[in-house]
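Structure first, then comments.
Every protein chain of the complex appears in place save one, which is left out.
Our next item is subunit A:
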Amino acid sequence: MKTIAIIMVLILSALYCLGQEDIKGRVLTQSGEPLPGASVILKKAGTSTSADANGDFILRSTYASDSLYITFVGYKPLTLAVTSLRSEKIVAVLLPISRQLEEVSVSTGYYQVPAERSTGSFVFIDQNTINRTNTTDILGRLKGVTNSVLFDERNQGEPKVSVRGLSTIFAGQAPLVVLNNFPYEGNIKDINPNDVESISILKDAAAASIWGVRAANGVIVITTKKGRANKKPEVGFNSTFSIGNQPDLGYNRTISSAELINEEKTLFDKGFYSALEKDPSRPGLSPVVEILIARRDGKLSPAAADEQLARLASNNVMDDFEKYIYKNSFNQQYAVNVHGGSEWNSYYVSAGFDKNTNFTSGQYDRLTLRADEVISLGKKVKIRPNIAYSSGKEIAGMPGIGEIFPGQNTTLYPYARLADDQGNPAILTKDYRTSFVTNIEDKGLLNWQYRPLEDYKYQELRTDQKSLILNMGVDYQILSGLTAKVQYQFENSRTDYRDWKGVESYFARDLINRFTQANSAGALRFEVPRGDILNLNSTAIASHTGRGQLEYQKAWAKHRVDVLGGAEIRDVGVKGNAYLTYGYSDDGLSNVPVNLIDQFPMYQNPLSNQAIPKGNDFTDQLNRYTAWFANAAWTYDNRYIISASGRRDASNLFGVKSNQKGVPLWSAGFAWNLHNEDFYHFNSLDHLKLRLTYGYNGNLDRNLSAIATITQFSGNFNSSPYAQIRSYPNPELSWETVGVLNAGVDFGIKNSRVNGSIEYYIKNGNNLIGDQPIDPTNGLVSGTIRRNVADMVTRGVDLQINSLNIDRKVKWNSNFIFSYNANELKSYYNEGAFSAESYINSGRGVVPLKGKPVYSLYSYPWAGLNPNTGDPMGYVNGQAVSNYQAIASTTTVDNLVFHGPALPPVFGALGNTVSYKGFSAYFNLTYKFGYYFRRQSISYSQLYSRGGGHGDYSQRWQKPGDEQHTIVPSRVYPAVAARDNFYLNSAVLVEKGDHIRLQDVNFSYQFQGERVKVPLKGMILFANVRNPGFLWRSNQSGLDPDYPGSPLTPSYSLSFGLRTSF
């Protein structure tokens, strides 16, 4: 557009006049689309209305001349002078708010509120941001793009997402996910990110308390795309290919083949394996030990033995993993949608298909279908049906690192081969001695050897996931401003897990052989039939939610009131069946019954009697919730906003009195649009809003109860039903409540070229449920009990700054986000009653100490290695000693080293986008500061008992003087568990987690409409690199502080794709 008008008024000549007092008009965008819902106020008269679906409005004027004040979310307010004498139809064109301050309407799931009129704390994430990365799931796209949201990746494969840190310790820490106004019970993987229009994150009490007891951990509100009325059908299509580089298999350093072989030789000479050799259960011995036994027994000459050992020493099993198992991952994503609308309806229909292959050739396919419609019946009734279906199929791939191991409680030895020199699958010693299983077929048993590279072919682990959501909403406008809304949602999601172990799989052969009974004449009887083993496990979740609410809106003169209130009822049923079937045949689907009651002697060890594993189980659960809620906001002159909300939740909690089944929660807020004040004249700081809110959210662990409860099981020693205590009596059980104070400033400088917000919050969590150490004499073997034990305070700052640094042909935008979030326990029941040892953990357990973060790292002080022995030393009464029992018993909490929190208190990102014509490049750096992690190292007791260990072994102290350059204790035999324990829990292994990471790089090119010959409205080609690597990290060990204990760490991935519409 050549003329950049801020306000444009087109006055069309009136065709006919409806009456002197009526002012008619239409609110449109620059491109001529109507803006339904725009607020129109006649300032002097004090009357107001909002534009209808076509953008039309009518107002009655009592003054000859007046001014219209028209506002709409995301657009600049428009003031027009009107005279009722000239009753032409007015066309008001609203211009989008310039620059980056996207005036957005955030959704809480109950109502939409323009950011300008809200008191609460929200983050709004638009489609552009969601599209910057290319994950299959929606939550992954929030990584590094919004403040206050932290991904804790330490739980391998299942990142924990938290909003503004912890609000609770155990009672479920995941934020509530709301999809199209209703809590989402299904699997988050079933939501296709291509269908998502926007995400709002509700952070403070004013924003979230409408969700009551489920809001304590923050709420993530996902809104899917909708059609628009009066729009021609448009087809959108996109397609993405992603290649994930295979992970670095050497990330977790382990002891080398040669080193382990030497160890095993030494242990062998000390007689370490003699008990295992005699063990009647014939436990498998490693190839090295077998060679040593053969040499000892004269079955192998020393030269031949040495030659075989030397050959093993040259193996590295990681080479085989790399060659035969790990490959690049490959993900494909296709999505197509059609949307549009007529005068009376709008629709959005979409289909998405994803096909992913992971590093070990595991498959994941997903199909999503969605149809969403809004139908207007007359002016008063709107019907909003929508339906979503998704189907996912996951098939496990080849076994990865950590999934191939010899026997129980053993580590895969580094000299193992997965394939022989010709590439044929090799035998790995598994549960029994090689001599025992070799040629066992001659005795009539099944082959008892394990070939990991082949075994996966004879089994299949498949998960099918289907979900269906039907949703229907009816809005009825009872009076002007008063609307009744009724919504109902049915959600059904079903997971079918099928674990098939073919008769050729090691698992099935092993079970069949173990339960083979040989009589004295050598005749065999198979208690587990020779057939496949099939384990089916189905879980179906069906939820019904109904909600009725009344909404009232009125604007008069300078006032505007928005009130809503309603009730909700919800019923979530979970039903499950699990079956374990033996002698199954995929051909003909036959199966064979087995004797599950009697115990049988094991073939390999007649001293051991076992019963055939049972696997039938049923689940039937029903959770019910009811809630009353109300929310009100009063806006005066667009300057002051006061809001309040209340909610009472109740649920069918088991074992609590009915008055404990519910909890009332409330919030109140105030906001002041300073820039709308007459006295406000700071033109450079053109947007300034202050916000202050306070309120309560709640939480409860549904598994707790005030009285003793029991759970029933089947199959005790006599194969009869029995029960165990599920919850111990706890009369003081109460709801967790979290009081949240939030103070924020929203600002815009130079016509919002620089804009952002800064917020400070305090969350006071009371009666938090946690694990409390308890005297085992009271009947709890574990020595801990879960109940209301702690009060916690969390203080934090969220900052977001968006700037348009260069605004010429080349545009340069920056987004800076910063979060500070630090919690500390204010009190913890019985804290300090226990030995120092119980406060030391890996940073993933709760440290119950007042004044310290919930997840803290504590260590034994480190006094170095003893220069004469290489023993690690700690302190007893200030003296450096190696008496580990004394260290453990005399060290008090005050003597421990407190490193700091295990989760980063400071994190955020800096994103930069540079664009020139259609080309755009985006770089996003993420950072985390101020946290610690404990790295792993060698444990000699584990090395001996599991036959494997950490690569620090090679840096161990070996001779006096080594203590100058190593911290790794000397090797001792027998291992002293307390010594290993001291070293692994000492301060010397704790590292700072601080790092800066290049999280995402994105390049895109948008074809300008006029240059494309095909009838496309637009086309964007893009390429994306996710997680290219670290720019800086504090630790010197080359570890990824987000994955300190993982065997693998994610590598980078590349995506290419296009988005187009026609």
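To be clear about the criterion, a residue touches a chain if its C-beta (ideal position, glycine included) is under 8 Å from a C-beta of that chain, and two chains touch if they have at least 3 such contacts; residues count from 1.
The criterion applied here is as follows: contacts and distances are computed from a predicted model.
*Asks:* Write down which listed name, "[2Fe-2S]-binding domain protein", "SusD family protein", "ATPase" or "Phosphate transport system permease protein", is the UniProt protein name of the chain that is not shown.
*Replies:* Protein name of the absent chain (UniProt record): "SusD family protein".
*Asks:* Quick one: say which of A:Ser314, A:Gln408 or A:Gln712 touches the chain that got left out.
*Replies:* Counting the whole complex, the residue in contact with the absent chain is A:Gln712.
*Asks:* Quick one: say which of A:Ser274, A:Ser480, A:Ser590 or A:Asn805 touches the chain that got left out.
*Replies:* A:Ser274
*Asks:* Can you say which of A:Ala38, A:Leu309, A:Leu428 or A:Ala650 touches the chain missing from this structure?
*Replies:* The single option touching the absent chain is A:Ala650.
*Asks:* Touching the hidden chain in the complete assembly: which of A:Pro77, A:Gly783 or A:Pro861 does that?
*Replies:* A:Gly783
*Asks:* On subunit A, where is the contact patch with the chain that was removed from view?
*Replies:* 270-272, 274-276, 278-280, 476, 478, 482, 484, 548, 550, 566-567, 569, 599, 601, 606-609, 619-624, 626, 628, 650-655, 658, 661, 702, 707-713, 716-718, 720-726, 728-730, 773-783, 785, 833-835, 885, 889, 941, 944-945, 973-975, 977-978
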